[in-house]
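Of the protein chains in this complex, one is absent; all others appear in place.
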Amino acid sequence: MKIECRPAFSDEEKEILQEIMNIAFGNATADLAELIDIYVELNAPSIQVLGIGDLPDYLIRRMKLHTETSIVAQNFWGDFKGSSILVLPNRSGRSLIAILDDDEMNDFSMKPVAGQEKEVLMEVGNILIGACVGKVCELLNTFVTYTPPQVILRNSDEYSAFIESFDPSQTAIIMETVFRFQKIDINGLLLLITNQEAIEWLQKALHHFMEPYE
Amino acid sequence: MIKKILIVDDSPVARRMLKSSIPQNRGYEIYEAVDGYDGISKYQEIKPDMIFMDLTMPNLDGYNAIAEIKKTAPEAVIVVMTADIQQKSISRVIELGAFLVLKKPPRTKIVEDVLIKVEDSLKSRSGGKQ
Partner (left out) sequence: MASESPASFYGTLRMIFAQIFDMVNVGIVILDKELKVYKWNRWMEIHSKISAQEIIGASVFDFFPNLKNPRFLRNVKSVLTFGNFAFFSQKLHKYIFPFKANNSLGTDFKHMRQSCTMGPLRDENNRIQYVYIMVQDVTDVAAYEQKLIEMSIKDGLTGVYNRGFLENRLAEDFERHKRYMRPLSIIMQDIDFFKRINDTYSHPCGDYVLKNFASLIVSTIRKVDIFARYGGEEFCCVLPETGIESAKKLAEHLRKKIENEIFRFNETEIKITISQGVAELKKETVSGEELLRRADDALYEAKETGRNKVVGK
């Protein structure tokens, strides 16, 4: 009986979620700039509902945004549960060092370049993902915990393991936004993917969010 | 006195949220526009007493819409509604002539306060001129 139980996500729910993401990402942009000195522009997010079976193809398609990409992935869990993926052009780690503006980065010259880029990707990824997810959570009156960020290289075992880690029988909501780091002019893609368990909770939370406005 | 209010926002949910945050027992006439262009033409057509304006919108964004409206109607009262409340963004819209900036999501109490402020400003303006 429960085989095809994709909870329908109505257009209205989609629109509410869209506005929540707009607000969350806008708040995140402001806080990142004013508190953490990271200047980033987040475009209006788009919401898509698809079967997780279609997700690998979708991801592969979206990651082609750049010919060579670096991926930072991080899971979050709580009432709101899922994965976040940050897609950046390859080798952007080096340019990202500029936005971090650390003295500490000087002793980076001692470390191999690959390690250094990975470090920067993880740091920026962790903060950016946390800011966006955190703001969505704040609006939905919940909070989540995170697994450590992971840098995944295309054509690696980690990459295939990551793609295969999604259960194809489930439904995913993909919240996607294109962003740009101002100082260094790098575009990237941020995806939040919820799993089925979180969808039911999300629907309730969305209606709860709208209650004061009914 | 505020009679006509124009809400410019591409998101139907955002318009709904704001509409329901505006007190309903004062007989305001509320109009809606879905992007910057729509906002400009509705402004000219309706001549509202005040505008709530979103910033990030497709086709024509809030910054450009404010500039355009202010060009022909410097007296227009525009309250900006945005989630991005960076000082930089705030100064930019204030420079363009916005009356106030409100952080999204709207809260009834805050929207009411803003309406009072706008009333006061309209009163003192008409009192001062005439």
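Order as written gives the chain letters A and B; numbering starts at 1 within each chain.
FYI, a residue touches a chain if its C-beta (ideal position, glycine included) is under 8 Å from a C-beta of that chain, and two chains touch if they have at least 3 such contacts.
From a predicted model like this one, the values you see are computed outputs, not experimental measurements.
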Considering the entire complex, write down the shown chains that touch the omitted one. A
From the list A:L100, A:L153 or A:V178, which touches the chain that is not on show? A:L100
Candidate in contact with the missing chain, chosen from A:E13, A:E119 or A:E176: A:E119
Can you work out which residue in A:S10, A:N141 or A:S156 touches the chain that's missing from view? A:N141
Of the candidates A:I127, A:I174, A:L189 or A:L202, the residue in contact with the absent chain is A:I127
What is the set of chain A residues that contact the non-displayed chain in the whole complex? 28, 31, 35-37, 100-104, 115, 118-119, 122-123, 126-127, 130-131, 133-135, 137-138, 141, 143-146, 148-149
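Simple rule for what comes next: only the chains that are shown with their structure count from here on.
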Could you give the separation in Å between the centres of chain A and chain B, each centre being the mean of its C-alpha atoms? 32
Would you pull the chain B residues touching chain A in the complex into a rising list? 11-14, 16-17, 20-21, 56, 58, 82-89, 103-105, 108
If you look only at chain A, which of its residues touch chain B in the complex? 15-16, 18-19, 22-27, 29-30, 33-34, 44, 139, 210, 212-214
